[in-house]
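Of the protein chains in this complex, all but one are displayed in their positions.
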Amino acid sequence: MDRRAFLKLAATASGTAVLSGVPLMAAAQAKGGVLNVVVQPEPPGIMIGIFQNVPSQMVGGNIFEGLLRFDADLKPHPLLAESWESAADGMSHSFKLKENVLWHDGKPFTSEDVVFSLDKMLRETHPRVRNFLTAVESITADGPYKVDFKMKHPFAPFIQSFEVGSMPMLPKHLYEGTDYAGNPVNSAPIGTGPLKFAEWQKGSFLKLVANEQYHEEGLPSIEAVYFHVIPDGASRATAYETGKVDVLPGGSVEYFDIERLSQLPNTEITTKGWEFQGSQCFLWLNNTSKWVSDKRVRQALMFALDREAMRDIAFFGYAKVAPSPWNSSTKYYTEDIRQYPRDVEKAKELLKEAGYDGSPIRLLPLPYGETWQRLAEIARENLSEAGINVEFTATDVAGWNQRLGDKDYDIAFSYMSQYGDPALGVARLYTTSNIIKGSPWNNVSAFSNADLDALFDAGAREVDEEKRARIYQDAQALIAEEVPLAWLFEMIWPTIHRANIKNLISSAVGLNDSLGRARIE
Amino acid sequence: MNRLSFLIGRICQGILALFAIATLNFFLIRAAPGDPAAVMAGEAGAVDEKFLQVVRLQYGLDLPILQQWWIYISGIARLDLGYSYRQQASVASLILERLPATLVLTICAFVFSLVVGVTLGVLAARKPGSLTDRLIGFLALIFYAAPMYWLALMAVLIFSIRLGWLPAFGYQSIGADYHGLEALLDRMRHLVLPTLALSFFYVAIYTRMTRANMIAMSQMAFVKTARAKGAGETRIQLRHVLRNALLPVVTLAGLQAGNMVGGAIMTETVFAWPGVGRLMFDALMQRDYSLLLGAFLITAALAIIFNIITDIIYTLVDPRIAL
Partner (left out) sequence: MTRPNLLHKMFSRADVWLATLVLLVIVALAVAAPLIYPKGPWAMGGRPFLGPAGDLRFPLGTDTNGRNILAGLIWGGRVSLVIGLVSTAVAVSIGVLIGAVAGYAGGRVDAALMRFTEIFQVVPGFALALVLVAVLQPSAGSIVLAIGVVSWPPVTRLVRAEFLSLRSRDFVYAAQLQGQSSLRIMFRQILPNVASPIIVMGSLMVATAILLESSLSFLGLGDPNRMSWGFMVGASRTVLRQAWWMATFPGLAIAVTVLALNVLGEALNDALGSQSGKR
């Protein structure tokens, strides 16, 4: 997206084509129908200003809305904001809000809510927002329908953070001056979205119903959505087969069941709707441990791994071998960098050069269940073929967190979201300033390279698209040479659903904000 | 009065055992990897120093260890088993929710294994060395030696996947909107395989013990007397031999009931049966230690309760126990 002044025209135009096309068609359709969706696991809460995990997002993202919505190419489209403009130097942004938007309790939505949500509440309850707002000098309301942001320094992916999961708009009149976490409204949240909260039977189901006062004409076209809690993978598959549920979100059934289920009549399978999360699976390589700190050993690891076999065996084909440390949905992705096809001989050569003596290298599998266990077993086998003596360290989630946090490991599996922009989800894995003990979600490799730091720093502030692209392409080339960590796969979480449900996924966050726009034919 | 004091003694013993297990639990939680506060904080999804402080204060983790132990024990006395951050609910409520399913399964398996085990034992003892005896003996040997989870999987393979007679998992059909009798039948169909799987091992034990006791009893003087008096063989077998042979079997069964609760972990895992055992397995997978250890404590408590009930029944049935 260019940062030309006033994108209103372009944005609205493409919005009509991609997103708002639905109501026009839907108006001609008979309204109604109920969607039955699996939610796994049961969310701890659905107020997404407070609970940010995956299941919470899937339910809450349909109740609340952000200022913008993003399509599969991560282009912004109007939602609560009908237009927006950014200064050419990236030092200010302003949003024009849609009028006549009502909260589910009938109160109007205004600029006061936006200022409160971002500046007050989310700053406290949402760690990722705190991060986005470090570049922001001030947030002010200019009349009831305009909000202005003044920046301390340009932050290139700023517009991208107005997605619902990152910055949901919350009702000021219900939260101001209250204990946010303890507010009773959290259990029956009030948002502006096309669906509103109706009922939650813990352990069984969660029900949302159509918001009749929704601000987009003709939406929603369904009557209600049930989120069913079914605690066992095999039972979830059966629930789809027997017709109790119509939608199996990504990750709700085992990989080996996907093939069978997708063959069922009236069934469609799609891998869309994960473009914003864009998770990549990789191996942390501890750059402070004896052997792995040697670049040649790290390159040898890359050459030794059989990523095709891992994809086929562990993920039953549902993963994409990553040609770059950037996901292909992340901005400025390029394949024009050094590649590491499997080459055991090359790996052996590099290890010999590095003087590796066969001493044990500890591998930490990701303790998230069978698929990840199998993946680690394949990796161990691949590496031992190249002469690397790999030993598993058995850990649980707590132990895994602790070991990564303390850098007490040699190599370790993980996967993390890239949020579509290198400044949001990639830089954090590589920059020296992000080598912080105690958390498994920062630069756990402890890789430190001044050139790379400079590139990431410049990239985050650069507002010129072409210059920015060049910076990040250089960064990718540098990473591909140094191998600070071993990038493996772009994660694919296919959604399985009945073919007569149309427009089920209409954004880059998929089911997380699309359910209210689906229709049943 | 003697019986009463015996029972009170047993109950005190049970409480003592629970107390010891709770203490063991307390130290196991602290032996688990990582700072307990960090573990809890990690489960709550936020690890910053401020949160750690709150957790430490809340759980008294900055207090001397003995004081912490006392807080834990007195919490248990009030049925406060702690809080599961992973599940966002109190451990006691999570376990209570799952307890009925476990009780249904265990009681069914208990009754089934006792009835089948005794029947097979009696059949085998009728003519020691006969083909029937050998066949039953072989069956018992297999049931005894094969791992329970494997027998369970084999049962699923045969009865669910190959023949399609019985559901392979769960406790009711998903999506089927059954009511009344239909719902009951549906539940019963789901109960068959888990009950069988949990019973196999115990059927083997009871069969062999019944058989051995029956054979031993029929050599006893009082049986010979009855025979001399001209009582019918069936009557002798049932009235005299079985009755006396049964007592030790029932006692053993009572003692095994506690172990059955432990075995339910395996069965419930294989069959996705929503009981405490399955909860324990899930807690294990997610290393939700407070839930895992809470469920362990409840499992142990159930075992102790079953033992005490066995003792009570025993004192009522066997006059010789009136100490």
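Letters A and B mark the chains in the order given here, with residues in each chain numbered from 1 onward.
Note that in this section contacts are C-beta pairs under 8 Å (C-beta built on N, C-alpha and C of every residue); 3 or more make two chains touch, one makes a residue touch a chain.
Quick caveat: nothing in here was measured; it's all calculated off a predicted structure.
> Which listed residue (B:17, B:61 or B:139) would be found touching the missing chain in the intact complex?
The missing chain is touched by B:17.
> Have a look at B:107, B:141, B:238 or B:316 and name the one touching the chain we're not showing.
Checking the options B:107, B:141, B:238 or B:316, the one contacting the hidden chain is B:141.
> Of A:377, A:408 or A:464, which sits in contact with the chain we cannot see?
Spelled out, the listed residue whose C-beta touches the missing chain is A:377.
> May I ask which residue of B:153, B:166 or B:247 touches the chain that does not appear here?
B:153
> Can you list where subunit A touches the absent chain?
Output for subunit A: 233-234, 254, 256, 309, 312-313, 365, 370, 373-374, 377-378, 380-381, 384, 391-392, 394-396, 399.
> If the hidden chain were put back, which residues of subunit B would touch it?
Touching the chain left out of view, subunit B contributes residues 13-14, 16-17, 20-21, 28-29, 31-33, 141-142, 144-150, 153-154, 156-157, 161, 205, 258-259, 261-263, 265-266, 269-270, 280-281, 284-285, 287, 289, 292-293, 296, 299-300, 303-304, 307.
Throughout what follows, only the chains that are shown with their structure count from here on.
> Where on subunit A is subunit B touching in the complex?
Touch residues, subunit A against subunit B: 44-45, 52-53, 127, 203, 230-232, 234-235, 238-239, 242-245, 367, 369, 395-399, 401-402, 405, 438-439.
> Inside the complex, what are the residues of subunit B that reach subunit A?
Its residues touching subunit A are 32-34, 38-39, 42-43, 45-47, 87-88, 97, 168-170, 173-176, 272, 274, 282, 285-287, 289.
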